[in-house]
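Of the protein chains in this complex, one is absent; all others appear in place.
A and B are the chain letters, set down in written order, and residue numbers restart from 1 in every chain.
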Amino acid sequence: MKKFLLLTIFLFINVMILAGCWNYKEIEKLTIVAGVAIDKGENNPFRVTVEIVQISGGKETKATSKLLTMEGKTIFDAVRNAISLTGKKLYWSHTKLVIISKDIAENGILRVIDWYNRDAETRSDVYLLISKEKTAREILEGKGVTDEIKSFEIADTLKNEKSLSKAPTTELWKFINDLESPGISNVVPTVNISTSENISTPQVMGLAIFKKATLIGFLNGRESKSVLFVKDELKGGLILDGVQVNNSQPVSLEIFKSKTKMEPIVKANHNIEFNVNINTTVSLEEIPTSMNLTDEIKLKKLTSRTEEVIKKRVGDCIKKVQSKYGVDIFGFGENLRENNPRIWNQIGNNWDDKFKELKVNVKVKVKIKGSGIFSQSIKMGD
Amino acid sequence: MRKEQISDKEAMFVLIIYYIGSSFILGVGGEAKNDAWISVILGVVMAVPVILIYARLLSLFPEKDLFDILDWAFGKWIGKLFALVYIWYSFHLGALVIRNFGEFTNTIAIPETPMIVPMLCIGIICTVAVTSGIEVIGRISAAVLPILIIIVSTVSLMAIPKMYFHFLKPILGNGFLPIIKGGFSVFSFPFAESVLLMGVFSSLKTNKSPYRVYLLGTVIAGLLILMITFRNITVLGSTYSKFYFPAHIAVSMVSLGDFLQRIELAVAVDFVFGVFIKTSICLLVTCKGIAKLLRLNDYRSIVIQVALLMVYFSYTLYDSIMEMAGWAFKVYAYYAFPFQVIFPIILFVTVEIKVRRGKKKLQTGVGTDG
Partner (left out) sequence: MIVLIIIGYSLLALFELIPFYHQKHWREFWVNAGFGFCSFTIAVLLSFDVNIPSPSEPIKNMVMFVIRKLV
């Protein structure tokens, strides 16, 4: 009897405590955010545009996207103002990217990304992008090609960037990590609108250079590839223009594997030089002229010319960054700090000044490993 | 009353879960930044002598717990004073662990639920476990620890693609001082906290087993914590020490393909089990101590009230998570030092002198009060 009574009371208490969650969220009550664009507002410091996914049920479930714009004194203020528009709280777990406009980035983006990195509902492994257009909102206004939802399409672009290599990929947490560690400056991919036949599509190309958290300049797609070469983040992509056989059209070489080793050489008086050794394996993929591929001398010539081209481009890119921007986006300082902390502690304080005069020796080794499925180039009959 | 007994294996598992419970999720040795893994090794090495003292004390007095030993060594009044000190420490530690759990759920999972609710829930479970006794806690540990280890290792293996091994460099970049500081904090949290298990391991079978249990348990837990710290550093880099719950963030980065992602709740499962065992041990020791102090027949009669007090106490401990983190990293190591090192050494010296003076006393002197 007593046991029975105890059990009843226990169940009764359980019903009260465990009957439901304190606050529950139904899937149809959520406004799922796919991407965020942050601009300067007209009346307020920030204008936040979110792309929200609307799922319509029925026979064929379809996901459509919609834009929602709100302003606020801070980012979080703007985000919460969304409730006044939709009546629902935004749901951040599926967000793929954050696009920041040029204006905001030029004034420092720390105040923009702090909320996103700090809040528990958002995730810090989103992609960070800088809009090259006037506003960041325009990017999301464009039309997707394969995916109705632009943010997801841009995220796919970034994911497949490894076989194009014309832009880096920067996740938010990595940005903050590099911001905190001395000896490396951040690069963030840029996105612009490409218009053809009156349809504007977002296009990811090139990168933006940051000094601390402030935007100071851009590099184009080809230079981005050089940056990726140095940072050893290159996984694929093509090398073409400039590599010429018989002074005609360029040959396309696809990068299969690339490995870059950076090594600091410490000389007397703390003078530092860097050796950058690039080892690349490529494959001939497109040959517009006739050429005997089994001819060893010609292949050697092609190889050495490719090496020259990469060396020149990478060298030029490093020089350009050194002279024009003066920030170490390649991570030479970080490399020195990790491998030679004693020297770094002595000279690391004004690394950016040191970086401007840093001597970098680029050495490139190219190995051509194949030529597609053809052993010969196409020969025209006479 | 039947004498409760646990096997060496179970005792070791209890000890391991006790170690890894909250340190898995809170992260250890944050002072040393990316050298925290060296701090872990240093912490284990520093802990070994102290742990040998605990084991020696236990093996001198088979079937007697911390409070019996205190009583025997210092006599009635000073012994009671020391007992009071350890009751306070275990009570406070239990409250701290409950608070960690409350802050974790409140920050990560359910920010709008009042914190007292998850804390009360864990309090109720612990009450049940403690009322069932150390045997049951031992058997739960034996059942749960393999699962925990499997979860943790799988998650860590899956994190390998996200690891950047250059985050480990520069090794010793900031010199030795931060590492020693980190090692000290690893020593006090979690390793030397095992002083409280002296209140429980009176249930061990032989007087050789304390050494085995303590040493093996510490080494295994040390390896596990080393693995976790290593993973957190290589995934998160130097920001590792800035998160309240680095393990959670590190695991949230894991994604295999497009389908296996957002697995951070697996870590939360570990944490809940760990907190459960650790709080249970603290509660058990507190209740045993109070029962000995007030000469009650059985500690079970006060478990519920003490558990409730513990939960309320932990609720009032801090105002915010910032305060908790500040306290845990700045104050705790020094605050716990007397309980973990100074008092045990005093006890150890007294006991050794008394034992050397006359072996006879050991048989007659102990056990009149138990």
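We adopt the following convention: a residue touches a chain if its C-beta (ideal position, glycine included) is under 8 Å from a C-beta of that chain, and two chains touch if they have at least 3 such contacts.
Not measured: the values here are computed from a predicted model.
Undergrad: For the chain left off this view, which of B:Thr154, B:Thr206 or B:Gln305 is in contact with it?
TA: Only one listed residue reaches the unshown chain, and that is B:Gln305.
Undergrad: From the list B:Tyr214, B:Tyr318 or B:Phe348, which touches the chain that is not on show?
TA: B:Tyr318
Undergrad: What does the interface between subunit B and the hidden chain look like in terms of residue numbers?
TA: These residues of subunit B touch the chain that is not shown: 92, 116, 290, 294-298, 301-302, 304-306, 308-309, 312, 315-319, 323, 327, 330-331, 334-335.
In the analysis below, only the chains that are shown with their structure count from here on.
Undergrad: What whole-number Å value describes the gap between the mean CA coordinates of subunit A and subunit B?
TA: Computed from C-alpha means, the inter-chain centre distance equals 42 Å.
Undergrad: Mind listing the subunit B positions that touch subunit A in their complex?
TA: Against subunit A, the touching part of subunit B is residues 107-108, 110-114, 117, 121, 166, 169-170, 172-173, 236-239, 249, 252-253, 255, 262.
Undergrad: Would you pull the subunit A residues touching subunit B in the complex into a rising list?
TA: Within the complex, subunit A contacts subunit B at residues 17, 21-23, 93, 120, 123-125, 173, 176-177, 180-181, 337-341, 344.
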